[in-house]
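Heads up, this is only part of the complex; the chains shown haven't been moved.
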Amino acid sequence: SAQGVTIFAAASLTDAMNDVVKMYAAKSGVGVKSSYAASSALARQIESGAQADLFFSADDEWMDYLEKRSLIDKGTRFDRLGNRLVLIAPAGAARKVEIRRGIDLAGLLAGGRLATGDPASVPVGRYARQALTYLGLWAFAEAKLARADNVRFALTYVERGEAPLGIVYSTDVAIARGVQVIGVFPQESHSSINYPIAIVAGRGTAPVRAFHGFILGSEAAAVFQRFGFAVR
Amino acid sequence: MLTDFELQALWLSLKVALRSVALSLPFALGAAYVLARIRFPGKVLFDGLVHLPLALPPVLVGYLLLLTFGIRGPLGGWLFETFGLRLAFTSLGASIATAVMSFPLMVRSIRLSIESIDSGLESAAATLGASPLDRFFTITLPLMLPGVLSGCVVAFAASLGEFGAVITFVSNIPGETQTLPLAIYSAVQTPDGDAAAARLAALSLVLALSGLMVSEIIARRARMMLGGGPE
Amino acid sequence: MIDLSIRKQLGEFGLDVSFSVPEQGLTALFGRSGAGKTSVIAAIAGLLRPDEGHIRVSGRTLFDSASGEDVPVHRRRVGYVFQEGRLFPHLSVRDNLLYGQRRSPVVNRRIDLDEILELLGIAALLGRRPRDLSGGEKQRVAIGRALLAQPEVLLMDEPLASLDAPRKREILPYLERLRDELRVPIVYVSHAIEEVVRLANLVVVLDSGRVAAAGTPEELGERLDLRPLLGEFESGAVIDASMEAYDAVFDLSTLAFDGGRLRVPGNAGVIGAKVRVRVRARDVSLATQKPVDISVQNIFEGSVEQVAEEPGAYAELKLRVGNTRFLSRVTRESVSRLGLRTGSRVFLLVKSVSFDRETLSAAPGIASAGQRGHG
């Protein structure tokens, strides 16, 4: 990785980043290596001296973790992407609902479970917890959660009818064919969903900075938008 | 000393692992016997099928289980309609996931011990009037004991540690499906969860060690009975 | 009662054996190492499937390649004492012994545990595991296990090979009783000629997978061509006699046979009982003048029927006393010195001490063994 660039990116960015990398390679001739895994795993690896040049996290927490340990170049940290939290149901099964305080979640679940990421470990789960708390539903919902390790499987639970409802990012819905969005959580119900990017401390070589710039640029922004992300 | 949360995870892990071993044992015995003793076309394929859960990523196995045993899956749908049984998101489902994952390990162990049995002893039992089934239960099975035990221990330990298939198939529900590894995973994923993870890992270790110890004691007895090595 | 004809290829070794034993009794398989004895026994037990042929025991067809019959091993009701023990290592001696008995029909249980324990001297071992037994102890347990399975045919592959002589002498009469009283046919492999001679009604000599000869021990004992196969298989004559008197002072029995009276040590049974004794050729000396004041008790006058000179120092003579045939083995020098030839009148000197228990057995079909003295 002397000349090449290596980026560690959250697994939920897999397809969008793949396109960005391809586009960048076509444009600049520089190959970028990428590793997609849980933000937590990536952060720990960077802490352990992984040869990563950039870290593109799915939440602030693990970026903060590295920043606290001076493992990223603070000046290069930018909040790049945003996302929306949505309520999903199996395709064709349900009508739209407006998400607000006092909605009849129990009635919608009808004894079933609410699939989402594990609030303890998966960012989408954490946002879901915030939103449900805000809506006054957490006390009821906490015991009803089906906590997936990965958004992919929260989607599957809903798609396969194991869970009547799920909470995921709006960008995730594209992965699964058998689900539909039945409601969008209000922005104010949770802290803003954020994908920060930064250069790893001491690795800000010219090619790395160039790719960093490209991700922050408009060409990349178009790609991210195509995949449903809000671009900051 | 232990928090309720830890106790819950501990107890659940034990339950899931024990039930998993109990669930897979009869099938493993059958499969091991067939693989060790019977010659048939397509044996390698069957062998491969048995090993499948080992060679595939656990998450994928969990996913396939979801597709099969989920409410819309062929088997899951039937189970639900016939017995009102739901597996996804239940501890029973967790046991099934761990049973499937540890199945090849159990089969291997048992098969190995069947293959090391002197078939002359079974012949001797036959001349003494024992039918094939009788022989199996009075000669083959007891002589297989070390392998069966070893298989159970590996399966138990593997069940204690199984993560990917469980979390994928039955998700991570505290008190229902959150076994120790899932709890550890959650802790590790939290930036300051290291201490909690360490405690949980220690618990896991103690559990595994206890299982091993029990099995060692049984094995020593069995070995003494069988008149084996120098121990 | 056993009718067997099998062919089987084992690697380069071809087995092609046929024999039939018309009457109840003990068939000895005899032959050099590798001749195919174990293979024949294994085929009867059903552990070796012949390529072709049939096996019938006591009227029951166990195997027949023509009709496709092949009774499964566990239904053949054989008691098999294996050449290599094969005790169940995970079971105690008691459970090993009872393994077969527990699986035998209750009505068939004629052989009793206590009796077997005493016969084999293994009562003290009941709680042990096979691995804590000595070689001979293992073998005795294996014999007991086979007997207690209440078999309808007993297959014994060198069962007494590693047992001490006193123990052998206890077991052999028991086998005779099995054969005679319970009428269990026995197929017996042994390299110990005394055992074979004592027990066998029929001896089948195998050589390289084929039957080289078959007949009574006496018939085979007379065949010089079999010597290389049989080794020191000693020739001798069998004499049918009946018990006439017992002298308790000197512990001698007097037996009457067609041609005279024999005095033998011990109590040979109730008065009138039919007994069969064997007089080894080497125990018969010859004289042309009747010796007097000699320790030899049995002196008969008879005639030489035939003189067969052997290679080496010996000659074997067939003799007749009354209607009874004796054999004698003396040096060629003696034959020449005494001028013995067919028709010569001679005196036979039969040392009474040469009648030991092993050559004294009840005439077949008469279950007198139980009453016989064990002097």
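Letters A, B and C mark the chains in the order given here, with residues in each chain numbered from 1 onward.
Everything below uses one rule, namely that a residue touches a chain if its C-beta (ideal position, glycine included) is under 8 Å from a C-beta of that chain, and two chains touch if they have at least 3 such contacts.
None of these values were measured; they are calculated from a predicted model.
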item: Formula of the whole complex, where the shown chains each stand for all their copies; value: A x1, B x2, C x2
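The working rule: only the chains that are shown with their structure count from here on.
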item: Graph class of chain-chain contacts, one of line, ring, star, complete, other; value: line
item: Centre-most chain, if every chain is reduced to its averaged C-alpha atoms; value: B
item: Chain B and chain C, separation of their C-alpha mean positions in angstrom; value: 57
item: Intercentroid distance (Cα basis), chain C paired with chain A, Å; value: 91
item: Approximate Å spacing (C-alpha centroids) for the pair chain A, chain B; value: 35
item: Shared-contact residues (touching 2 or more other chains) in chain A; value: none
item: Chain B: positions in contact with at least two other chains; value: none
item: Chain B contact footprint on chain C (complex, rising order); value: 45-47, 72-80, 82, 84, 86, 88-90, 99-100, 103-104, 129-132, 145-146, 149
item: Touch list for chain B against partner chain A, complex; value: 59, 62-63, 66-67, 70-73, 88-89, 164, 167-168, 171-173, 185-191
item: Chain C-touching residues of chain B, taken from the complex the two chains share; value: 118, 120-121, 123-132, 134-135, 138-139, 142-143, 145, 225-227
